[in-house]
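To keep things clear, I will list the structure first and then write my remarks on it.
Removed: one protein chain of the complex. Kept in place: all other protein chains.
A, B and C are the chain letters, set down in written order, and residue numbers restart from 1 in every chain.
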Amino acid sequence: MSVDLTTNFCGIELEHPVINGSGTFDAIAARRAFGEELVRSFPFSAFVSKTITIEPRDGNPPPRLWETPAGMINSIGLPNKGLKGFLEHDLPDLSLLPVPLIVSVMGTSHDEFTALVEEVGTRPEVAAMELNVSCPNVESGLIVGEQPGETRSLLEALRPITEKPLIVKLTPNVADPAAVARAGEEGGADAVSLINTLKASAIDPATLRPWLGAGSGGLSGPSVRPVALHQLRAVADAVSIPVIGMGGICNGADALAFIATGAALIAVGTENFRDPAAGSRVRREFAGELERRGIGSLSEVRGKGLPEVALNLKSRSS
Amino acid sequence: MSVDLTTNFCGIELEHPVINGSGTFDAIAARRAFGEELVRSFPFSAFVSKTITIEPRDGNPPPRLWETPAGMINSIGLPNKGLKGFLEHDLPDLSLLPVPLIVSVMGTSHDEFTALVEEVGTRPEVAAMELNVSCPNVESGLIVGEQPGETRSLLEALRPITEKPLIVKLTPNVADPAAVARAGEEGGADAVSLINTLKASAIDPATLRPWLGAGSGGLSGPSVRPVALHQLRAVADAVSIPVIGMGGICNGADALAFIATGAALIAVGTENFRDPAAGSRVRREFAGELERRGIGSLSEVRGKGLPEVALNLKSRSS
Amino acid sequence: MSGNGSHRVLAPFGRRALEVADNHCSDGYRIFSLRDQDGPVPSAGQFYMLSAAAHWAQRDERPFLPRAFSVADAVEAEQGLRLDFLVDDVGPGTARLAGLEPGEQVWVNGPLGRPFSTPSDLAPGAPGAILVGGGIGVAPLAILRRQLADRGVPTRILLGFRDREHSGGLEDLFACCEVRLATEDGHAGHKGYVTDLLAVLLEGDEAGSAAVYSCGPPPMLEAVRAMCEASDVACELAMESPMACGFGACFGCAVPLAGGGYMRLCVEGPVVGGDQIETALVAGSGHG
Partner (left out) sequence: MSGNGSHRVLAPFGRRALEVADNHCSDGYRIFSLRDQDGPVPSAGQFYMLSAAAHWAQRDERPFLPRAFSVADAVEAEQGLRLDFLVDDVGPGTARLAGLEPGEQVWVNGPLGRPFSTPSDLAPGAPGAILVGGGIGVAPLAILRRQLADRGVPTRILLGFRDREHSGGLEDLFACCEVRLATEDGHAGHKGYVTDLLAVLLEGDEAGSAAVYSCGPPPMLEAVRAMCEASDVACELAMESPMACGFGACFGCAVPLAGGGYMRLCVEGPVVGGDQIETALVAGSGHG
């Protein structure tokens, strides 16, 4: 293939820019379902774990899913084995994957985040950490990711603990995501990723009451893509650190739109549910989209689109 | 029909709870296209005008539309004849409609809003006014609808000017819409309406640059319905004034979900584009949904869903 | 409703489900017909908003909105009016419509918009009409040709096509009248652009004595507009712009006006006078 897809992300060499969204692909469960083929043709250039917490969590009562027009709502509630269980049971299996491992962590206080980043960061199997800040800080009662101040101080607390890349996973449920991203960068984040899910609810047609066991959840899938592209643009323009773009990416054309909007990497989430190998397909289609346009490397279009000269004006005015 | 759809909204008697979203139905243009039949079988129980401003506006450069999965992005840019042009040319025509008229206004300062509410409010043809606060206040530079403080002070400034109902049109692009709604209520608003469009962008597949002439726009249609239902719940729980619910309503089942979530009225927006008589169809289907369930009046389910006893548990656990 | 074909015919209020009567391929384009029992006879230049009643969303959950199509002909038949449309498959919506089977249902809103004017209204004293069509743009000219013929207006027809694959539905639509052809690949008629043929006509002495009606790709429309302006000949252009509603509700179909500001093409157009606009090149229109 004439197109160069390799990408250096925070010093990590990646074969291509397609990774997974946290919580949308369980490599261990997938291996049970698909066997070694999953490892042989692993769909992502890096694997992002589901978010882990200090203590084990059962997750939310069912129902946890609701299908929406061109998307879905989930209210999973971060079920996980807890830090200890993850390090003991999951990390050994995840370290067998052929790609760098990014571990997503969430704490409800600086202490919890500190413990998570310390413990996880020292593991050689771990290449980077993603901070899920879509949760309240018990000390302030505020959602960290909704407050630039909270986000900055969290990063300032965590930055000294580890050399490894820290990625801030932004929540889209704010008026100004760029301000939060900037605060993260100022606090020492190496990258930001977006979007997480949009707050959403559904009504049970039979009871006319909330369908989801937890009352509400998060919207994802193609329906949120236009919102993701908008916030990606705002954030990519506001920070100089790399941005991981996600939100409704289903195919190579979507991936190209996110790269052109400023994403360093793109993550596939909900689409994994419709096609377990979506990551490989998106990468293939994405390379094809670049070739069709004669684009040799990502830097040619990232964040700016096609150069004026190359512009095919047809779709604009002829 | 055995179901009673009449609704009293801020003292205005309405035949049913289905109105239009501002800017999604132009009764004057529709009359040119469909003739008197439009007036004879007017689809809404009250008509909400497109937002007007003090000065005339041309609107944004094209392209202004982008179709999205289960929705669309618009960047229309509030084209309108300005206050004077509206009062002279549009108001006479709108006063011929068989339903109460709600005029949507937007200002960039307290003075502009004051002038709009004074002028429009004194017109007998006008039943109520909707305040579009999704714009920056030139004095503070802040988007009024994103700031509880800005919203409260705006309402405090406008409340003394008119006896007529003032509706605050909330923007969904905030972390806590309920806080803004509460501020509006404290400031003296008679009702709130939500949701306005979600900030969104699209990439031209040919140029890999922003498709929309204005760079970005607002997302609407079925894809935003789950977000609308979530914010509607949060707002309806937070205020005691009536709430107008909208966002992706396409049929009677959607309307029922919004009423069950706490809406006093529901507004049809984007669906009007797919079916000019969508309002009438939604009302018809909505009445059918109520009848099927043996619900005699809206108050039986508004904001609470079916009573435990009536619960058909089938879809939950049997 | 009468069919004299030059006034803005009103549409029934609310979308209606019509049945596909026929759908066949003709030289690269699909011609499909709807049976309209209760709708009025449209005027030439008007359009309809169409969407398949079932299976509309094709790829990536699109299309969501209906699509605009100029009516290419409207013929009274036993089972009611037959509406003909020409479809150029350029994306999911046109692909779905092009694939409709007879008997399938289509949601219809129309006729909509401003039709072509009569030559006399357009250019007082102009005895004749010159129709200039390019590619899929021949659609509204086909019904215009018939409605002009019904009124006995002498009409000359200039049509341009890319190649053999895109010389859509000529026979059916322009039968029984003299057509001058231009094709880019020269497989038929003049090798080159249809505007070359128009230039010849406009240079000829009869120039001023005719009104020009044109529809086609924006660059062709713009050439026609400029040429008519230069030789001071009245012209009307059937334009396109992205449309969500088609009846003035969304303000999405903005086209820049010569005097500044915008018009809603679905209300003030799709037929516009050459003097109303500065250019026929509109951002977002064209089949990209």
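Note that a contact is a pair of C-beta atoms (placed from the backbone, for glycine too) under 8 Å apart; a residue touches a chain by one contact, two chains touch by 3 or more.
Quick caveat: nothing in here was measured; it's all calculated off a predicted structure.
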{"item": "Displayed chains contacted by the hidden chain, counting the whole assembly", "value": "A, B, C"}
{"item": "Contact with the hidden chain (one of A:M72, A:V117, A:L208 or A:L306)", "value": "A:M72"}
{"item": "Touching residues on chain B - with respect to the absent chain", "value": "69-70, 222-223, 250-251, 314-318"}
{"item": "On chain C, residues whose C-beta touches the chain left out of the figure", "value": "55, 57, 61, 64"}
{"item": "Missing-partner contacts on chain A, residue numbers", "value": "23-26, 28-30, 32-35, 37-38, 41, 50, 58-65, 67-72, 74, 76, 79, 205-206, 211, 213, 221-222, 270, 272-277, 280-281"}
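Please note the rule applied: only the chains that are shown with their structure count from here on.
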{"item": "Chain centre separation in whole Å, for chain C relative to chain B (CA means)", "value": "35"}
{"item": "Mean-CA-position distance for chain B and chain A (Å)", "value": "33"}
{"item": "Residues of chain A engaged with two or more neighbouring chains", "value": "69-70, 222-223, 314-316"}
{"item": "Chain C, residues touching no fewer than two other chains", "value": "60-61, 282-284, 288"}
